[in-house]
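Sharing a structure with you now.
Removed: one protein chain of the complex. Kept in place: all other protein chains.
Letters A, B and C mark the chains as written, and numbering starts fresh at 1 in each.
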C-alpha cells in the first residue's frame, strides 16, 4: 500500500516541480541536467548490462550443472557441499562483498568489470542452482526412461526431453540472477574498483541530493523493471 | 566454491596478520581497535535488532492478513492489487529507498529509526505475504469445515486449526523478513537519517580500509548468521 | 413425537446458473442407514452439505429432529461429518483430534454452566480445556474404533485405514443425532474397503445412530444400506431398499447405474394371460405392468439369463450364438446374439470346473418373465 504511494510519489515529484517531459528530452539529447550527466549514466548502464549478461550466462550454465549434480549424484559430504552452495543466498551481502574483495586482493587481481562479473557469478550460481534444483525435484524421471526406451541415447534424451521440460526453471533462475546482478549495490561496490554500475552511479548521484534528474532516472528504472517483469511472464 | 574460499579467506586474513584471539578479546573489552569502535558497533547492532524486531512483528501480522485477503476474497482489481503487493520484491532497492525518502520528505517525517521501521515493514509485508500465500494455497479448507462441524465457531476455528496449520509458513515469512531487514543496506541508508544500523556502520568502516577489526566483525556476522539459520531449521 | 431425524422439504440449491440439487423431499427415519448414490456431479455431496450446514439451500427447508435448521451454522447443528479426505488436524495428536469436538461442543449429557455467553466463549478461545471426563470419552471412542491407546500418536504415523477410524471416532464422540459420511472409503484400497464396509455397517447397527452415506459405488451402497436414494441430475430417481433398487428399478437410469443390465426396447402390449413387448416381429413375455403403454424398454439382468439346457421351458427361450466371452474365474461373461441380431450379456457362475462356452457355439438362452422389469420412464 505504502509502495503504491511511493511509486506514485516518485513520478509525482517530477510533475510537482512543474515540468513534465523537458528533463527526459534533455537527458536523451545528452545534456547534463541538474547534476545528471547522461554520458556517465549511459556508461554505468552499459556496465551494468555487460556484467549482468555475462554473469547470468555463466551462472545459468554452472548453476544448472550444479543443480543436476546435487539432484542426481550421491557423494560423501553432499550435505555440507549443499550448504556451501546456498551460502551466498544467506550471508549478508556486505560480508560477501568484503570476502570477495579480500579474495581478489590475495589472488592479486585488479578490481574492475571482470572481478565484478566473478562476484556476480558467485552468487548468481547459487540462485540458479536453487531454482533449478526445485524444478528438478518435481521432474519425472520416467520421462527420461520413456525417451531412452524410444531409442534416444543419453545426449538426445537431455537435448529433447530433460532440457525442454526444465527450461522454465532455468529461465526463472536466469531471470532471478539477472535481477540480482542488475540490482546489486553492496557486493559490486567493493569489488568493481573505479568503474561504475547503474546502482553505484545512482547511489553516488543521490548522495548529493535529490534532483529532478534523479527522479527521471528512477522512473526510467521502475518502468524498465516493470517491462522486464511483464516480458518474463 | 568461490564462496567457501572467500569464507575461509576472511578468517584467514585474521590469522595471516599473525594474531588470533587478541582482536576479539580487545573488542569485547570495549577498546577501540584499529578504527573499530566497539561502542558504535554495539549501538549499530542494537539499532539493527530493534528495527528488525519491530518491523518483523508488524510485517508478519499485516503480511499474514494480506495473504488471507488475497487468498479468500474476490474483489475488483484484485490482480492489480496483487501486483502492487509484490512490487517491493521486484523493484530495485535503490529506487525503493529513494521513493520512501521522497515519501517521508513530503509527509514531513523526520528520518530516523521509526522511518527505517516503516520502510522495512513496507518490504517485509511483501515477503511475508508471498510466503504465507503459497502456504495458504496448499491449505486444505476442509480442515476448517471439520472444525466447524465439531462445534468451533469462526474464531475458534482460526485459533485452533487455521493458524496452527499455517504457522510454519508464517514463521518462514517472518524469518525471511528478519533476514532481509537485518541485511538491508540500500533502503536503510536513505531513510535512517543520522542513526546507524550494522550494515551501514560496517560499510562506513570498510570504506576506510580493511583492518583486522573489520575481519573480526565480519567473522562474527557470518558465525551469527549461521547460528540463526541452524536455529531456524 | 416424530420418529424422523432428518426432513428435507423441497430443497433446491443453485450455484450461479448451475442447479446442483432440485426440489428434493426426503425423510430419514431414526436409526436408518441411508445412502445417497449417484454418479459424480449428481448433487449428492451438495445435498449432504445442505444437511450439515456448509451450504444453505436456495429454496426449501431442512429439519433435524423437529428443529428448522436451514440457516443454522454447522457448528450449532447436531450433526457430524466424516470427510472424504478425513480432514484430521495434522498438528494435533490422535487424542487431541478426537477430543476437539468435546472441547468445542461440550460433553454430551453434561451441560456445564459457563459454556454459553461471552465468558465461556472467550475462555474457550484462550485454552482448550481438558478434563478426566474428556480423556475417558476419548479413550472409549478409540476403543470403539479398535485403536485403543493411540491417543499420543501423531496423525501422519497412522495408515489410511487407521486415519479413517480416527475420523470416525472424532465425528462420533459428540454423540450426534446424525452422522454424515462423504465417500469415507474412497481413499482406501479394495481389501480394506470391503472390511471397513462391514465394520461401518456393524457400528451403525450397534449405535443405532442415523447414518447418511454418500457414494458413487453401487456395490458399496447395496452392501451397507437400509435405504438407498439413487440421485441423478440433482433429483432423487428412486428411494428404496437394496433389493427394491436392484430388482425393481423405477427408471432406465437406475437400471443401468445399479449393476449391469440388458435393455430391450419395443412396443408393450397386453395379452390374455399377461403382457409382451414386441420388437422386430419377436415377442418377449414380460410381467403385466399397470402404467406401461406404447414404446417401452424392459430390463433383464445378465445373471438371470440361463444358457443351454437350463433355458428349456422358460417363457422366453430363443436360439442364440456366443459372440464374445470374458473369463473371470468365478464367472463367465458371455455376449450372445439372438437369431434376429439382438445382443444380450449373460453372466454365468462357473459352478463346476470346465463349465464354459466358447465363441461361435450355438446355445439356447432363456429367462423367466418374472425376472424382467418393464421400465415406464
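Criterion: a residue touches a chain if its C-beta (ideal position, glycine included) is under 8 Å from a C-beta of that chain, and two chains touch if they have at least 3 such contacts.
Note that the coordinates shown come from a computational prediction; the quantities given were computed from them, not determined experimentally.
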For the chain not depicted, the shown chains it touches: A, C
Which of C:304, C:317 or C:357 contacts the chain that the document leaves out: C:304
Contacting the left-out chain in the complete assembly, out of C:200, C:214, C:229 or C:242: C:242
Touching residues (missing chain, whole complex) on subunit A: 140, 142-143, 145-153, 155-156, 159-161, 164-165, 167
Touch residues of subunit C, complete complex, unshown partner: 198, 218-219, 222-223, 242-243, 246-247, 258-260, 301-304, 306, 326-331, 347, 349-354, 356, 368, 370-371
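As a convention for this text, only the chains that are shown with their structure count from here on.
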Arrangement of touching chains [line / ring / star / complete / other]: line
Pair of chains whose C-beta contact count is the highest in the structure: A-B
Distance between chain centroids, defined by C-alpha means - subunit A, subunit B (Å): 20
